[in-house]
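Omission of a single protein chain aside, the complex is shown with its protein chains in their original locations.
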Amino acid sequence: MLTEELLKDALQYGKAFTKLGMTAQYIPQLRDVNKYYLGVCTMDLDGNVLEAGDTRIPFTIQSISKLVSLILAIRDCGADHLFHEKVGVEPTGDPFNSIVKLETKTRPFNPFINAGAITVASCIKGKDADEKFERFLEFTRKLCNNEEISLNQAVYESERETGDRNRALAYYLKASGILEGDVEECLDFYFRMCSVNVTAHDIAYMSLVLANHGVDPLDQEELIEPQYAKAIRALMLTCGMYDGSGEFAMTVGFPAKSGVGGGIAVPLVDRMGIGVFGPALDEKGNSAGGIKILEYLSNKMGISLF
Amino acid sequence: MLTEELLKDALQYGKAFTKLGMTAQYIPQLRDVNKYYLGVCTMDLDGNVLEAGDTRIPFTIQSISKLVSLILAIRDCGADHLFHEKVGVEPTGDPFNSIVKLETKTRPFNPFINAGAITVASCIKGKDADEKFERFLEFTRKLCNNEEISLNQAVYESERETGDRNRALAYYLKASGILEGDVEECLDFYFRMCSVNVTAHDIAYMSLVLANHGVDPLDQEELIEPQYAKAIRALMLTCGMYDGSGEFAMTVGFPAKSGVGGGIAVPLVDRMGIGVFGPALDEKGNSAGGIKILEYLSNKMGISLF
Amino acid sequence: MLTEELLKDALQYGKAFTKLGMTAQYIPQLRDVNKYYLGVCTMDLDGNVLEAGDTRIPFTIQSISKLVSLILAIRDCGADHLFHEKVGVEPTGDPFNSIVKLETKTRPFNPFINAGAITVASCIKGKDADEKFERFLEFTRKLCNNEEISLNQAVYESERETGDRNRALAYYLKASGILEGDVEECLDFYFRMCSVNVTAHDIAYMSLVLANHGVDPLDQEELIEPQYAKAIRALMLTCGMYDGSGEFAMTVGFPAKSGVGGGIAVPLVDRMGIGVFGPALDEKGNSAGGIKILEYLSNKMGISLF
Partner (left out) sequence: MLTEELLKDALQYGKAFTKLGMTAQYIPQLRDVNKYYLGVCTMDLDGNVLEAGDTRIPFTIQSISKLVSLILAIRDCGADHLFHEKVGVEPTGDPFNSIVKLETKTRPFNPFINAGAITVASCIKGKDADEKFERFLEFTRKLCNNEEISLNQAVYESERETGDRNRALAYYLKASGILEGDVEECLDFYFRMCSVNVTAHDIAYMSLVLANHGVDPLDQEELIEPQYAKAIRALMLTCGMYDGSGEFAMTVGFPAKSGVGGGIAVPLVDRMGIGVFGPALDEKGNSAGGIKILEYLSNKMGISLF
């Protein structure tokens, strides 16, 4: 059903929308990326891999790291603790970096807004930022089936320098008793985890694991329990595309998690993982061309969940 | 796969949770309903109907009417106009009757919060509340395949008397230029549309139409275009269970729309429609026992979308 | 110390600022007023009256009526009930017509924002809007020592037609249990009380009564107890100039209450009452030229409270 032909058509369709978007502007390393990059990679459970466009260009994982850290935190301290004590599971109409709701709600709304992701990051085990990050990096490599994945040092340094809004969120969470442990260690880890370089190919494999109920299709290792893989796919659908999640559900209908580096991870359960890369973002912060590729595939293949 | 046995087990499972909920307390007609009522009805595309429990007890449709009015408004003035000019399609973390966001956003977040539903109601054609309601009632009867459906006059009168928060929303929307036409006519229609008596059996049929791409399975009449039926199912998943939608997606994984009368409508695309009735509500305003029935069916049958 | 010369200089100084302001734009009757009108009238306790500029041009009292209704409500139901049960006495940084705070606070912040003023209006005795307004009008005539004061019917009708934001506030207050009685009667009275025609001369006398501890200087009748006259002067200082009250306290330093009709009432305790009229408003909704007249007088006469 899914052919290389179709994937190329989808890429072609998406290309028209890259010029309407803009790269993330808050740090030079993201701003100066070629905004016309666009690529899509699919991997199915039978080992078939299809690629079109810029699928081997590295980009920073950014908010897609929130998927990895969420899985790791569930492994480290249990879903019950995490979802009952630390973060909610409800979408919010506010932008990803909003602080307003923290004054009226005790917990961040969900693990994919920054306040929630910082909280989740604080739950990952490790005696300091170095150890936390080492564990994160190792797990990301496993999830992406790529031992070469590494930190983009320049992006990390820029994130750390410009991360005052995230610092404000973290200290607020600390003051509210939500975030435990050392705030600066937590933030340092958070900035690093957002700054790991991946490719669309990597993201496709990570999505495939989630589509395969949390089981690595190569060695059959269960990286996360099936029930939590399912829960995460549901969360991706309701909250994964920032405050554009509702529209994405209507027009595309996939679980997805985007990052301002231009990536989108899409797990289609029992079917395939999709990784997209396109650094030109729409006004919600999602890959403009990437969304259009996914919309094209959803419509042509009739594979919306709805 | 779905047997009468399984449905009875689901009902039995759900029963244990009715005592933990409470009927809606704001009007006597809802408050005084027997909170132990519980029923579930399923209808599939082959005409198989299964029922367990209180599926023929009438209850007021309440917010499930927002589905009907949304379909009618799309038919009356087009989805483009509705979703681009009048209401958004994003979930919000705020309660259903919140007014706060209206001061910072131009349009209500989505058609299922009260502010959005009142706006949608204002888009339905009709020279006055009587004509609007007549059209609504006729369309509800068609969607539910039940010519006997009628207004619960006592509930309507109570809703009208206690509806000051909704009046506040409506006048605010009028002042912002979102709501057009006469506010009191719009509200009068809104209170009536919420006060129509239906049964779980009715709701199952309505859900079946949505599951069947908007086509009435008996006479094959297209009541709404397939693309909009799909869009509405997506909206139900992200926004249909108030600020409990995220958790419902994780634990049950169906598109659903609930009402404080105790009903839940569930369209499972290409599969079946489910109607649930259980007036004991959880703290989010959703049927406590009803959710548990759906969770049971989702798990036993493995039919979560995720 | 205060001479006709000085008053003319102040008027001259203020004139330069009228062109920078705009008349209120939301109804034609206010919009189309000559924005270059400017006048100031002072009355002292010895009966000296000074006037400069347009002191006999009628304009609608608008929010200055909130002073009159507050006095009347204190007389009708007592300051204790009013300030403990119905409205607060704290300034708020929000605009006069904001609804946001109502969702988090039980009572409106103070009697001079619209939500508070509508609540105060609901506490005035009278079997219907007619009777309430008759009592209000009679009391306004007494406070202004002018039997000719009457309703501006055209403004009233426009206010009523465009008053949906106020309607939203009123229904919200009703739903919260703050506003008692019939909402539409209350609003009808509220719109009428805002639409009474007065002059700067009238406003000066009203201010003189407040400056004279609530006692009418002509017949020595106590129109409000001295302690409440004092409380109201304090409230005028902290809340009387909308969200420009803080700056007005710093630059002018008088208790004052403004209205979008262009009036400002200023009671200088034991000294005089000042009435100003200048329909060109600044961006906070206060008379642009009027504020400058008062600033001039405050500086030249050294009579700031601070």
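The chains carry the letters A, B and C, assigned in the order they are written, with residues numbered from 1 in each.
The definition used in the following text is that a residue touches a chain if its C-beta (ideal position, glycine included) is under 8 Å from a C-beta of that chain, and two chains touch if they have at least 3 such contacts.
All of these numbers come straight from a predicted model, not from anything done at the bench.
*Asks:* Could you list, sorted by label, every displayed chain in contact with the chain left out?
*Replies:* A, C
*Asks:* Could you tell which one of C:39, C:91, C:217 or C:263 touches the chain left off the display?
*Replies:* For the chain that is not drawn, the touching residue is C:91.
*Asks:* Where the complex has a chain not shown, which of C:59, C:109, C:156 or C:277 is the residue touching it?
*Replies:* Final answer for the missing-chain contact: C:109.
*Asks:* Which of C:239, C:256, C:281 or C:297 touches the chain that is not shown?
*Replies:* Residue touching the absent chain, from the options given: C:239.
*Asks:* Counting contacts across the full complex, list the positions on chain A that touch the omitted chain.
*Replies:* Here the touching residues of chain A are 98-100, 102-103, 164-165, 167-172, 174-175, 183.
*Asks:* By the contact definition given up top, give the residues of chain C that touch the hidden chain.
*Replies:* 88-94, 101, 105, 109-110, 230-231, 233-235, 237-239, 243-247, 249-250, 253, 255, 269, 304-306
In this text, only the chains that are shown with their structure count from here on.
*Asks:* Just to be sure I understand: the centre of a chain is the mean of its C-alpha atoms, right? Then which chain's centre is nearest the mean of all of them?
*Replies:* B
*Asks:* Name the chain whose C-alpha centroid is farthest from the C-alpha centroid of chain C.
*Replies:* A
*Asks:* I'd like the Å distance between the centres of chain A and chain B, where a centre is the mean of that chain's Cα atoms.
*Replies:* Centres of chain A and chain B (C-alpha means) sit 32 Å apart.
*Asks:* Residue numbers in chain B touching 2 or more other chains?
*Replies:* Chain B, residues with two or more chain partners: not present.
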